[in-house]
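Other chains of the complex are left out, but the ones given are in their true place.
As written, the chains take the letters A and B, and residue 1 is the first residue of each chain.
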Amino acid sequence: MIISMKKGATKEQIEHVCERIREFGYKVHSIEGEERVVIGVVGVGDVTACLESLEAAPGVESAVRISSPYKFVSREFKPERSRIRINGAEIGGGEFIVMAGPCSVESERQILEAARAAASAGAKVLRGGAFKPRTSPYDFQGLEREGLELLARAREETGLAIVTEVLSEQDTDLVAEYADILQIGARNMQNYALLKRLGKCSKPVLLKRGMSSTVKELLMSAEYLTAHGNPNVILCERGIRTFETATRNTCDISAVAVLNELTHLPVILDPSHAAGKRSLVPALSRAAVAVGADGLIVEIHPQPEKALSDGAQSLTLPQFSAMMDDLKPYLRLWKAARAAAATVATQ
Amino acid sequence: MIISMKKGATKEQIEHVCERIREFGYKVHSIEGEERVVIGVVGVGDVTACLESLEAAPGVESAVRISSPYKFVSREFKPERSRIRINGAEIGGGEFIVMAGPCSVESERQILEAARAAASAGAKVLRGGAFKPRTSPYDFQGLEREGLELLARAREETGLAIVTEVLSEQDTDLVAEYADILQIGARNMQNYALLKRLGKCSKPVLLKRGMSSTVKELLMSAEYLTAHGNPNVILCERGIRTFETATRNTCDISAVAVLNELTHLPVILDPSHAAGKRSLVPALSRAAVAVGADGLIVEIHPQPEKALSDGAQSLTLPQFSAMMDDLKPYLRLWKAARAAAATVATQ
């Protein structure tokens, strides 16, 4: 921590701050500049409490944390990439994992058609919502248990693993019974009750970035899951909210590169929600491969214009198949880069 | 709904869109412009589903909703202001309601001192967190049930009503046992499981705007509460997330004025979270009165620099008392304006 005192701070104020720091068990290094006094705080203790306390003390201009607030999810804690096994596939390792499927599970026919197309194009995981977070209480809220059963049927037929969203602590056991990966949606990224609940779950979690959450906050939410017992967290960039309206959200592609520096957890991109528009999905998917993501989660639908939600951003099944073909040479470059990085790391 | 076709849309595409619209039970008005065809959709039906379906249809440029997506909370549905009774006080009527208290309940002494100061300065409601949503899993998470009991003790002594946050569906009954108003925090504004749960509750709800939620989304979340049975919703502007870092959040003061046009629900301002800095709270509080809010929720603490959270934005008890004095002449103008508006409305 670094505490900057105000220009005119008195000796008493400075001494008072130093005392408070020592009460928290830290050591003090005071630096007298030309204009103001700056105090370095060294040691181990309750950083947030000390920081907030000092910010409120008289004569203090600002109090800034230097150390990162997360531990288990950081690269410093664990330098090598985490690999998470899901139903035969492994994310975070040497394979780029594609998850695909409709926004909502709507019917047996719809989910089976989507699943078959996903599998035959090379996806390893089927997405599909059974419990849907909708802005309006009057919109379709999902098929719930029936939706989960349809997903299980699709898994049985195609061998795809299942990722689906949990909206409520109370549904967690039900969803975990069917799903291979539990998704926490963007709107619930800071629903701490849900994070704690899924922290106690044995299934991997796909944690989507909140639409106005920073990368650091995303990591703090992942830290909640880990600190409560679940280290199998997959992070997902899905676009953030900005002033730009040409796309549904703004795809923060740099976040993938930043996360690769800061954390050992796998990071995937959701080009569908980021763009909100079908025609942009293939270009963003190529960019995700090139930037070094661990995978993609893509919305597809047998008949997008009959979808109960997100039709405009869903690829048709032939479009998805064409996109997967188009990605192949990029995926070869991706594999070569991963293999090279792994060789360097083990030397 | 208005559907704009792409410039080169074919006759088949246009006809296909019109058919889809009719399938949803709507009527079609097609307008041929110089550049493109625009289709008006008239009637009553499942707007969102139709909209999302059409957005996904070939040849469609954009599909825009005209009618507002909320009903019960709109001024069009109920032109006169809603008044919500809490423990003797009434919010939304002829009285400006101040809620005050510490961020977290920390000890009996702390909460009682804060409550006495709040009551004697003119506040009607005591705020204080027993369950705290913290970014870090390692930070103080609240005293939980013990915190609720301390709040109840403070109510007993001072007569203040209690507002406190519910973080989890599972804690709802427990919190509702003690609180007079249940708060949904900014991070949970779109936690639909929690919204549905509190919709079935008999206590009024204080719904804080999500830090990157639009005014429209705030109203949709209020609509969830109302549609599930709870019409007693108080809205709260608490600052939104923008690029500006001089304040913790950006206080969207216009949102209060906009909400006064769009909804009959009471709207209060939280200057403490909006500013994040104690010295700015009195100026923002005056602005809240002047702009026409129904009340304030303010963080105060007997010793801000010993607070376990939010110290830098908490007023000391004497500062709060001075601010309440400073507000008095503004509150007289507020009352006169409300009385005049009420007279006009009843004529």
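We take it that contacts are C-beta pairs under 8 Å (C-beta built on N, C-alpha and C of every residue); 3 or more make two chains touch, one makes a residue touch a chain.
The structure presented is a predicted model; accordingly, all values stated were derived computationally and were not measured.
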item	value
Per this structure file, total copies of the shared sequence (2 shown)	4
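Please note the rule applied: only the chains that are shown with their structure count from here on.
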item	value
Sites on chain A touched by chain B in the complex	20, 48-49, 52-58, 69-70, 133-140, 167-171, 187-188, 190-194, 211-212, 217, 220, 223-224, 227-228, 241, 278, 304-312, 314
